[in-house]
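Of the protein chains in this complex, one is absent; all others appear in place.
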Amino acid sequence: MSLLEVKNLKTSFKTLRGMVTAIDGVSFNVDKDEMVAIIGESGCGKSVTSQSIMRLYPETDQSVEYEGEVLFNGEDILHIPFKEMAKHRGNDIAMIFQDALASLNPVFTVGDQIIEALRIHKKITKKEAREEAIKLLEQTGIPDAAKRVDAYPHELSGGMRQRAMIALALSCRPQILIADEPTTALDVTIQAQIMEMIVNLNKEYGMGIILITHDLGVVAQHCKRAMVMYLGQIVEEGDVETMFKHPMHPYTKGLIKSVPTTKTDKDKPLYTINGVVPKLSEAGDGCRFCDRCEHATERCFHECPSLKAAGEEGHNVRCFLYE
Amino acid sequence: MKNKITKEHSHKYLVFKKLCSNKLLLIFGILTIVIVIAGILAPVVSPYSPYDMQTSLRLKAPSAAHWFGTDTYGRDVLTRILYGIRMSLVVGILTAVISTVIGIILGLLAGYFNFLDTIIMRISEAMSTIPVFLMAITLMTILGISTKNVIISMSIVYIPLVVTVTRGVALQVREQTYIEAIRSIGAKWPRILFRHMMPNVLSPVIVQATYIFASSMLVEAALSFLSCGIPLPAPSLGNILSEARTVIFSSWWLVTFPGICLIIVILGINILGDALRDLMDPLSN
Amino acid sequence: MAKYMGKRFLFTILTLILVTIFLFLLTHVSGADPAKIMLGTNATPEAVEAMRAKLGLDRPWYVQYFSWISDLLHGDLGTSYYRDEKVSDLLVKYFKPTLALAIYSELIAIIIGVPMGIMQAKNKGKASSVIISTITLIGLSIPGFLLGLFLMFFFSVKIKIFPVSGYKAITEGFGEHIKSLVLPSLALGLSQAALITRTTNSAMLEVLNSEYIKTARAKGVNEKTILWKHALRNAMIPIITVCGQSFAVLFGGAVVIETIFNISGLGTLVYNSISNRDYSIIQGAVLVIALVYVVINLLVDVLYGIEDPRIRVGGKK
Partner (left out) sequence: MEDTIFSVKNLTKEFYSGRKKIIKAVNNVSFELREKETYSLVGESGCGKSTTGRAALRLIEPTSGEIMYHGRDAMKFKGKEMLDFRRRMQMVFQDPYSSLNPRMTIDKIVEEPLIIHKLGNKAEREAKVAEILSKVGIRRDQFKRYPHEFSGGQKQRISMARALILNPEIIVCDEPVSALDVSIQAQVLNLLKKLQDDYNVSYLFISHDMSVVKYISDRIGVMYLGNIVEEADAEDLFANPLHPYTQALLSAVPEADPDIRKERITLHGEIPSPLNVPSGCPFRTRCRYATEECAMSKPELRTVDGSHRVACHNYNK
């Protein structure tokens, strides 16, 4: 049994146009010690996936509907009462977000926010929690942690804020950490520092990590297994090395080829995927990539392929070309 | 897929449809439209003259001949209400338009030029330290009581509000890249201000203008109620209520009908303002 | 923080100076001659001239302005044109009822408005939220004086639980005092309650949509704490602002309500002075109310500082 099993997760939101399905049938597992990446461009549903696992959308006004299962240690946390879910959040599964400045409450000190998290899940005194908070800040590489613990988020630099965010997420030693674009807003040199830290968490504490990103570089450099999402569906998953070298799905192929690396030939035009990502509400019955695909056949427009094993073991692809 | 069903409808249509789902608001909205149309057509639809006094008909309760009864001078209340609505609407619209036009220009200038910002905003802040109603009544005392002066005083009173709103939006718009882009092409400030910035500050200001419309009708009614507004004997909703003050507890119709009409019209305009606000909200989804 | 407050204080002084200039100009632009008003219509031109000289009205306008200001700073607001009383004495006498009325109205507005706004935001998308928003809209559309007349008709004339009019000072017994102000405070406060509800709702909705609320949820904070601790703290600034502003609005609205309920406060004083064209009183009363507004705003600024560390620490924003 995997630590986290997502089975056929489908999330729909209430909009003026009726219910719109943001992700449709997403399934994957995360084991202890494992670092899995979800790759995709904006609007592909990668963030919705992570926030659905955490159930971060307010459910009181029925604006969101979930289908499928999210099994954490075998327990379906997608359908337990909303109130009980709070016990798992932060304690078992924690999350870090892209924009640390917006994600930290501006009116509380960094320390207060960590102490709050600690005291929700653990029975400790304020003083103990404070000491623990300082320790956590030190661990995440914040110099002068005993002083910074009383700083407000706006007083810290971008990199420091992201570290504080990580300290907050680590506070209860969760078994799974979801990192939603943790380095996108940061400069490359700071990016490298933060990624190094996340990789260490995975190695040292055996924390299962779901890395959500649009940056193929970050995935290629740090992850073993990855999933590619397009318009709310996983279109390909597998081992990073194989997938980057021999991508199968036309979208994955295009994505990897269109990103320039320092080895790209300057005199040739870059490979491009035609057209634009369609709107979610415009998705038809067929394969969601059919409008932009070079290999699309009649069938692709009417029937949606399912995610099937192809190539090496553990490699799945959602395309008729490989049936 | 169920996503596709309403694809062809525009976002604005969907917002409008959602607004209409609040039945209570819809009813008030329709009532307002009826009352406003009746007010506009007052000279055509009203059976009597608003000024004809008939002492024999003093303070008659509602009847078939006089649906809303008669007042202390024997005038038909319904007729006076219809003319009164007309008057209140005209005063409200003119106030909203004048204060908005002047306010937009000043607000844009303040939002674009830093040196004007300090001057305009200080003055505007000083003016808003005096509460709207007090300011209006003070101006009325000084200017003298006349319909024209009601409009002038209320316009002055609301200008700082428009300036503040406009300037706030203008400051945001100024930072948008398309303003920098048009500047980098070589455009001069009048073009930037009035061709590029103005259309982009307009929506929140128009919403504000409808609120000013409603609120100025309230203020006008209160001014007239205290005999500092529209001079008698011209009918305005405030005047009718003011004249009824002495007999208020014996002749209920003199307060009830004009009062309800006033509330419904103002409510209707406020609903309009809310609807505009929701419709003009930047396209989400 | 000290720097921030210093700056706010300077702006306040500047605002007050502008208000005095504004008031001074108003009476001058109006072309009304206090000498004529004081002496009545039958006064001889010589008598008017003598009076003008006595009042110092023959001096250039800027001299008049500065002498008016220096009098102001000494607490001298001049003499009423009509009654033989000092304006400052009159203002002190009439200030208390208005202050009491404004405070009770404000309390009503806050006690109703803030919780209603929070409930509306919390229940977004549910029927209760729609009901609150509809009530709010109606509340904003009812003129205070109409509401006052209605309340008076119902509670004083029909049920007779509250006095029809008049004001009882707190020294005449607390019960009587409160009783005399319940209806006027309601008439005055309810529309402000609607305004506060609206502002609270939109401020809360904005905050509840923010990323840090997601973070709070992600670390396991329960929904109640999210609402009352994380969201409310952040929504406080617009709420405080609207409460502060509404207090000033109440002072302005008092003119009508006091007249209806026959409370001898600043509003009634202003109203009576209007028909007499007693500008010195109007000037004084407006100045006092502007002062109240400015002081309230200064307090609001202090609260901002306490509320928001981004202002307190670093002096930004």
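Letters A, B and C mark the chains in the order given here, with residues in each chain numbered from 1 onward.
Everything that follows uses one rule, which is that a residue touches a chain if its C-beta (ideal position, glycine included) is under 8 Å from a C-beta of that chain, and two chains touch if they have at least 3 such contacts.
Quick caveat, the model's predicted, so the values are computed rather than measured.
Chemist: Looking at the whole complex, which visible chains does the left-out chain touch?
Modeler: When the full complex is considered, the omitted chain touches A, B.
Chemist: Among B:Ile182, B:Ile206, B:Ala234 or B:Leu279, which residue is in touch with the absent chain?
Modeler: Per the contact definition at the top, the residue touching the missing chain is B:Ile182.
Chemist: From the list A:Val218, A:Leu231 or A:Leu280, which touches the chain that is not on show?
Modeler: A:Val218
Chemist: Check each of A:Ser27, A:Gln139 or A:Gln193 against the chain that is not shown and name the one that touches it.
Modeler: Reading the full complex, the residue touching the unseen chain is A:Gln193.
Chemist: In the full complex, which of A:Leu16, A:Leu71, A:Ile124 or A:Val259 touches the chain missing from this view?
Modeler: Hidden-chain contact among the options goes to A:Val259.
Chemist: Mind listing the subunit A residues that contact the chain we can't see here?
Modeler: Contact residues on subunit A toward the absent chain are 41-42, 157-160, 187-193, 195-196, 214-222, 240-241, 244-245, 254-256, 258-264, 266, 269-273, 276-277.
Chemist: Residues of subunit B in contact with the chain that isn't shown?
Modeler: Touch with the absent chain occurs at residues 176-178, 180-187, 191, 196, 199-200, 283.
One rule holds in what follows: only the chains that are shown with their structure count from here on.
Chemist: Based on which chains are in contact, what kind of graph results: line, ring, star, complete or other?
Modeler: The chain contacts form a complete graph, every chain touching every other.
Chemist: With chain centres defined as C-alpha means, what is the inter-centre distance between subunit A and subunit B in Å?
Modeler: The answer is 50 Å.
Chemist: Cα centroid separation between subunit B and subunit C, in whole Å?
Modeler: 22
Chemist: Please tell me the distance, in whole Å, between the geometric centres of subunit A and subunit C computed from their C-alpha atoms.
Modeler: About 51 Å separates the centre of subunit A from that of subunit C.
Chemist: Flag every residue of subunit A that touches subunit B in the complex, lowest number first.
Modeler: Counting only subunit A, the residues touching subunit B are 15-21, 280-285.
Chemist: Going by the contact rule set out above, which residues of subunit B touch subunit A in the complex?
Modeler: 1-7, 9, 11, 14-15, 17-18, 285
Chemist: Using the touch rule from the top, collect the residues of subunit C that touch subunit B in their complex.
Modeler: 11, 14-16, 18-19, 22, 26-27, 29-30, 32, 130, 134, 137-138, 140-146, 149-150, 153, 157, 248-249, 251-253, 255-256, 259, 270-271, 274, 277, 279, 282, 286, 289-290, 293-294, 297
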